[in-house]
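One structure is given here, and the rest of the page talks about it.
The complex appears here minus one protein chain, its other protein chains still in place.
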C-alpha cells in the first residue's frame, strides 16, 4: 500500500507491506521508486487507540497517538508531531486545494478560557507578532499574537465571552 | 430494594434506596425491620467494572471488584471478600439447596500448573490436613491438603497432567 | 502542647495528597475536602474521610472558608493544613480557624500579614537589616507617580502585585511608552487573582538568579534555615525546574543568606515553615524579594538532601513541639532536582493545555519521587492550576541527578493532555543548565535553544512510523466498528481517507 505522509507540510511517500506479524515500510523517491532500505516496524498495543510500543528496526520507541480529524497527533520520544497520512486519491485532492491556496487564516483559541480583551478590530492591518487578543485560562492571562501579516477580516468573539479549544476568535486575510 | 448478602455464608439482609445521586443502605433484622441507621454510600467510578472510590458515611474506601459467577469478589482496604448478593427469589432457592446439603466436596486446583503426584486413591480415607496431591506452578511444588475428613470418592486427574484454575482434581465424600 | 488527632487538608491535588501521606505516617486521621470535579481525585481516596465542598469553580469550593470550617466541625478535625495557594495565606481564614478553636498548621495571622503585603514587608525587612531589591515603599496609583518612580529606580522595572504570588500580576516595563498599559494589565490580573489590584515598582535586575532559603520556626522562639533552593529556570515568571544545592552558591554565601533569612523570620516572630526568596545578581550580591509564609511547591528537594520531612515538622510545630534539630544538626547529602509537570504546550508559547488523561505511567526506580494529583480519567480543566505533578530526583552529585531526571522524565507517559516533559528534558540537556550558568531570563531570552529539533533521519523515521500507525489504527477501527456505537462525525474525514480504493 502506498501512503503520502505530510510532516509540517513536508511530503514523504512510502509503501507499506506486511512483514510477518509486523510491517515493512519503504520510503519512495519522487519517481515512486524505493529509496533506502525497508524499515521494519513491530507494533505492540499498550492502550488501544492511544499508546503503542514500537520496535523500529529493533529500536524500542513508545508512541502516543491521537486522531485529530484526518491528522494523527503523535508523541514520539517526547516530540509531538502532527502528521497527515493520505491515500493516493486524498493526496491528489489535497494537492489541488493547496495549489488554489487557502485565503483566510483563522486564529483559534488554543485553550478553553475567557476572552479578556480583543485588541484589534475588523479592517485593522496587523503584523506578525502583534498581540491580537488576551485569553484568560488557568488563572493566567495569555497574549495571543498574529503568526502572519495581514488584515483582520472578521472578529468572531468579544471580551467576556467564554471560548473552547479550537473556537475561531478572529480571521486574518 | 431488598437484598440478601452472604459473607462467608453468613447472612445479612439489607434494603437499598436512592439517596440523591448516592445510595442509602439499611440493615434489616430477622423480622425484616430496619436495625440501625442507614449507611450513605457514594460511588465514584475509577475503572468501569473493576475499581471504585466509595464514600461510606464520608469514610473514603477504595473497592476493587470482580464478578465471579453469581458472586462478587471485592477487595476493600486490602481484605478480600467473596460475597453473594441475592434477590428474594434467589435467596429462597439458595436456602432450600443449603438445607438439602451438598454431599460431595470437590478439591479444585487453586492455580494453573502440573500435577506432580497424587498421593491418595479412590476409596482412601483421608483426614483434615493430609496431603492429597502435589501441584507444580511457578517453579514451586505446592502440597494441596484435605480441608475435611472423608473418603476419596473420585480422582479426576493424574500425575503429569496440566490443570487450570478451578479444575476438579479429586472429590471427597 | 496540644495533641493533634485529625487534620483537615484545605487543598486539592498533589499537595493535599502529600500532606495526607505524612499525616498517615504519623498516625493522624485525615479529612479531605473536594469539589465536584475532584470526586475521584487521589487526595479524596487517600484520606480517611472526605467532604464535598461544592461545584468545580474555586470560588464555590476550595475558597469557601465557611464550608471548610463546617467540614472540620462535622468530622471532628482538630487542625487544618492549608497546603499552598487557595486560603493558605488568607489571614481572615487563619483567624477564623483559630476562632473556631482549631489549630492552623502554619504561621500566625500577624506574620502572614507582615509578609503578605509586599510593600509593607519591604519596609520591615529594611528595618531588620535584610537587603531588599531597590524599589518603591508604597503602592502606586497615580500615572504621574508611576512615571517618576520608574525614572527614579531606572528602567527596566518590574511591575508587581502587592498581594502577589505564583508569578501572577507581574509585568516588566522596558520603555516608558509601555509602562502605563502594562501597569493596568498587572493591576487587573492582580485584582482578579487576589482581590487586590495594588501594584508597585521594583528594580529589574539583569541576569538575576532566583534563590530561596527554607526556614523553620517553632513556638519556642527557635528559627533554623535548611539550605537554599535554586529556582532560576522559569517561564512566564513561574518556576519550572529547581535544584539544591544551587550551582552558584558556595558555603560562605550559603551561610550569609541563611543568616539573613533567619534574621528576617525572627523579625516577625515567624513560626512554622517559610521561605525567603532572594534575587542574586551576577556579582553574587543578594536581595530579598519576598517571603512565602507557607510550605513551598519545591520543598521536596530540601527534603531529599536533608532527610527531613517538612510536613512532619509542620505538624509537630503546630502541636507546640520544639524543632527536633538545631542548626548544627541539619546536614545535606547529594544533589536534588525537581521538575514541575505542567499541562502546557511548551512549543507554543507555554499555553496552558486542557484534556482528559487517557493513560498515565510514572517513572520509578532508585532516587525518584513522584508527587502527583493526576489519575486516569481526570479532566484537566481551566478551573485549577496547570501544575499536574512534581518529579523529584536525588543522586550523589549534580551530574548524576541531571542524568537521573532525564531518565525519569523519559519514563513519564501522560496521554490525553499535552505536558512540558519533553521541554524539561531539553532544558536539562542544554548548555546553560549543564554548566549551571543560567538565570531567570535563560528560557525566555533564548527560546530557540530549547525548541525541538527535527533531523532529516528523524523525519523519515516519523514518516514510516506514521504510515504504519495510521494503517494499524484503521484496521482496528474496522475491526471494532461492528460492536461499537457510530463514531462522532469529527473523525469521519479520517475514516474517509481510508475508505476502499483510497489507497493504491
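The chains carry the letters A, B and C, assigned in the order they are written, with residues numbered from 1 in each.
The rule is simple: a residue touches a chain if its C-beta (ideal position, glycine included) is under 8 Å from a C-beta of that chain, and two chains touch if they have at least 3 such contacts.
Here the structure is a predicted model, which is why all the values come from computation and not from measurement.
Trainee: Which one touches the absent chain: C:372, C:415 or C:472?
Mentor: C:372
Trainee: Which residues does chain C use to touch the chain missing from this display?
Mentor: 17-18, 21-22, 24-27, 46, 300, 303, 307, 309, 333-334, 361-362, 364-372, 375, 395-396, 400, 403-404, 407, 410-411, 483-485
Trainee: So that we can see where the missing chain sits, which residues of chain A does it touch?
Mentor: Counting over the whole complex, chain A touches the hidden chain at residues 42, 44-47, 53, 55, 58-60, 62.
Trainee: What chain B residues would touch the chain not displayed?
Mentor: Within chain B, the residues that touch the unshown chain are 1-3, 5, 7, 10, 12, 14, 16, 23, 25, 27, 36, 39, 41, 43, 46-52, 54, 56, 61-67, 69-72, 74-81, 83, 85-90, 110-113, 116, 134, 136-142, 165.
Everything below uses one rule, namely that only the chains that are shown with their structure count from here on.
Trainee: Where in chain A do residues touch two or more other chains at once?
Mentor: If we look for residues of chain A contacting two or more partner chains, we find none.
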